[in-house]
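Have a look at the structure that comes next, please.
Every protein chain of the complex appears in place save one, which is left out.
So that you can tell them apart, the chains are marked A and B in the order they are listed, and the count of residues begins at 1 in each.
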Amino acid sequence: MLRKKVNGVANGPRLSSAISELTGGAVDRRTFLRNSGLAIGGLAAVTGLRSGMVTKAEAQTAGGSAIEIRKSVCTHCSVGCTVLAEVQNGVWIGQEPGFDSPFNLGAHCAKGASVREHAHGERRLKFPTKLVGGKWKKISWDDAINEIGDKMLAIRKESGPDSVYWLGSAKFSNEQSYLFRKFYAFWGSNNGDHQARICHSTTVAGVANTWGYGAMTNSYNDMHNSKAMILVGSNPAEAHPVAVQHILRAKEQNNAALIVCDPRFTRTAAHATEYVRLRPGTDVPLIWGILWHIFENGWEDKEYIRQRVWGLEYIREEVKKWNPEETERVTGIPGSQMRRVARTLATNKPGTIVWCMGGTQHTTGNNNTRAYCILQLALGNIGRSGGGANIFRGHDNVQGATDFCILSHSLPGYYGLKKGSWKHWARVWDVDYDYLKSQFASEKLMQSKGIPVSRWVDGVLEAKDKIDQPDNLRAMVFWGHAPNSQTRGIEMKKAFEKLDLLVVIDPYPTVSAVQHDRTDGVYLLPASTQYETYGSVTASNRSLQWREKVVEPLFECLPDQTIMYKMAKKLGFADEMFKNIKVEKDEPNVEETTLEFNKGMWTIGYTGQSPDRLKLHMANQHTFDKTTLQARGGPADGEYYGLPWPCWGTAAMKHPGTPNLYDPSKPVAEGGLNFRARFGVKAPDKWGGASLLAEGGNEGVSYPVGNELKDGHPEFTMAMLKKLGWDGDLTADEKAAIEKVAGDKTNWKTDLSGGIQRVAIKHGCAPFGNSKARTVVWNFPDPVPLHREPLYTPRRDLLDKYATYSDRQMYRLPTRFASIQEQDFSKEYPLIMTSGRLVEYEGGGDESRSNKWLAELQQDMFVEINTVDANNLGVRDGQMVWVEGAEKAKLKVMAMVTERVGKGTVFLPFHWGGHFQGRDLRDKYPEGADPYVLGEAANVAFTYGYDSVTNMQETKVSLCKVYKA
Amino acid sequence: MRVISISFILAGTLVLTGCKDSSDRPLSYDKGVYAGKAEPKLTANQVEALRHRGALQR
Partner (left out) sequence: MARMKFLVDAERCIECNACVTACKNENEIPWGINRRRVVTINDGKPGERSISVACMHCSDAPCMAVCPVDVFYETDEGVVLHSKDLCIGCGYCFYACPFGAPQFPQVGNFGSRGKMDKCTFCNGGPETDKSDAEFKKYGRNRLAEGKLPLCAEMCSTKALLAGDGDVVSDIYRERVVSRGFGSGAWGWGRAYPGQGA
């Protein structure tokens, strides 16, 4: 291992004395790691780095032509920071702060401040490459598409279309997401998915089933209005740094409480007013423990609950069990602290809840997310400015990619996979339902959920007779998706090696290129980044922003939409798929793609955001208020920035977007709303059979201002319009369009004219009805959210009360729960293992570890281990150790001894890759495309365990042991 | 004789030319005085622009 040259970066004695002005000594993580040494092929490679890279100075001298500013959006997290790129002679020469952006006000984190490096792309994949006899060979795009296509068609013939897996990306723009989802529908399979499965799928399922939509209800900016903020399993200081600007504003200006609940004392916790350390996997007890105090003291918002919440009595029964003693026994949180937290939340309203992967990535993820919602409903915080469930999404467009349902269980707009859903999209796509059906192996498979990304390994390796499709997966396409974000590394390697065909389409080779010992049948195709194309992107708050193209695609890279077109052409469905989208030089027109999805996305109001309106917002960012997000004057006067969905009706209707979901204090036409009537109008008899519709007749509470029905109502259909006598408000064209779809049965989701939505809103009504939120999801495995111990739990003593589910068949695959939990791993693997993000890197990290400005800041993969555990194990700070997961996969990483994690818990950041169980895979990368920094991928050691509804992987709690390497 | 003196002068010039430091680095040192290239001054307009810019960080 080489020692890194420190080059005068030393902390001189004077600096430490200057720092001691703040408080006493202690070295931080980065200084520790930077000074601890540097094992790197990367550094050697960094020397002489500048070859081939056009520097700002060179570009400036090149022609002296004018510098243009192009406006894009950061491609890392979901805050949606505006990137102002300075471009001269086609070269991206500088980056300026976008002070006008209401989201970031000029700010960036390390990743955002480094995005110009993408346009240098020194470590990018530069041309199509294939593995031949263990060696990477350059090939042409045409040959690549032909060879891949021929192989896929052969697999299709032998095993059916379901044996090819289309793994898409939260890095796609909305247009690319939509086309990708459409693509595998036309290929004839539901075996497609993207990162949302393993980040917020349990949120979407849990939240949408509680009150209608599964997205962040308010916005980062709206947190300025919060008086209390509780963060559970969310560490925005590293994962969403610019969001912290908004959080700290509330903390400073409103004296708002900031409560951080996390097994780790995170960088966010360092700024909290209250830090709650819980045992990983005990989120339901945490929330029920808080609710216990709220119910016990009558702190709940009774009027709000009466008018807007259904089923809370069932929750009360469960919460009663979580008295302070039981809560402390399970979570480890002292009762006095729980009471203080409950009191803070009850007395500081409006308050918001934020959660992230710490809450979602569990076998009980859907229970956790519903529990968070219920806490907020009990406090009356949903549908209020300053309140809400501010669910921070991870990737720049994971909200959009989720909305377009690059998922194995739905068509765009969460329409599902039922026959009616397919028929709706067939109408939008202007193709016959029968044509689509003929692309599938069967109508049954067309309507059955595909395999989720968390399970692709099982799709390859599981015995054929146990899978609910004709054959195993035989080809994998990783289209903008790193494999090191998925668990069970040893089995994954086997799966990689068993495949007939592996295709990676990405700006970087990714770990998919190296984490196996294949010698043939691997293709790497260079995709452009979002800075080399253009289109819309949806931030976490549901606002859409339009990106301009900053530079032309580098090297031989192509934009994803172009690659999709080329593939569709080869696979034989391009003419049908791109029927109504102009294609030039194999590139589908982006604006026409937007306009096409505008025609079909009625469910969630992605219909009003035309390219023209979005471009207008980008050009007039300065006119939008930085708290309300509403334009005050200017060409977009009254509209909300980025037209946050639902932006009802057609673009011509000029709906301003919905800044805060379910907020009845304003008319629906002005962005107001109520809870969605998604679950019928009446509870099942088993659950009391009561009406689910909102009640109370209280304008601005039980129904939005101006709602002419003045209370709860079901969702709108043509028949309902007629019954209300409102059908006369429809134009002749709208009537004709409605008649053509399904006559009276046409509803607000399937009416392609938008007439039903328009008329409902004209009368002050939400098109999706007005219902109560439901706290009991009767169609889920645990209708009332229950605590269940993780599959790999150290607390065997709790299993009599809190055991997991029985094994079951899900998403075409056998899925194990109890059969794993029944085995005791805790003796051999005594430490709890959890994972998370670092600010410098993102996701699998291939892109950010290839960025020299970021790579320099984090050079060694590490494990955080508590001082007590380290001393008991004889492990010293900076020493190399093995972290062995309970399924025996091992990681060789550097020990970071710290109080940040509690005793008995270790933490691993998950962005590394390129080492595998102690083996350095650098020589396996195509030449010049290896990231500067490589290391063990944490998820290799993470274990089996999938959410009972969505098959989210359980990566926030498992077991391991640590020993000296 | 004339030839000799001319060539002597030429040679002398040549030798002395070798002594001339063609770089623009300062040759005299005055303790406490910066003797490098001068920094171009910002104009009043630039300074005013910077004040406005500062307020954007609010």
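Note that a contact is a pair of C-beta atoms (placed from the backbone, for glycine too) under 8 Å apart; a residue touches a chain by one contact, two chains touch by 3 or more.
Keep in mind it's a predicted model, so treat the numbers as computed, not measured.
Chemist: Return the single residue from A:73, A:91, A:109 or A:773 that touches the missing chain.
Modeler: Answer from the full complex: A:109 touches the omitted chain.
Chemist: Can you say which of A:248, A:595, A:681 or A:965 touches the chain missing from this structure?
Modeler: With A:248, A:595, A:681 or A:965 as choices, the missing chain is touched by A:248.
Chemist: Could you please point out the chain B residues that touch the chain left off the display?
Modeler: 25-26, 29-42, 45-47, 49-51, 53-58
Chemist: List every residue of chain A that touches the chain not included in the displayed model.
Modeler: Residues touching the hidden chain, for chain A, are 4-5, 7-12, 14-15, 17-31, 43, 46-47, 49, 55-57, 60-61, 94-97, 99, 105-114, 116-117, 237-238, 241-242, 244-245, 248, 252-253, 255, 265, 267-268, 270-271, 275, 839-840, 852-854, 856-857, 864, 898-901.
Note that in this section only the chains that are shown with their structure count from here on.
Chemist: Between chain A and chain B, tell me the centre distance in angstrom, where each centre is the average of that chain's C-alpha atoms.
Modeler: Centre separation, chain A to chain B: 58 Å.
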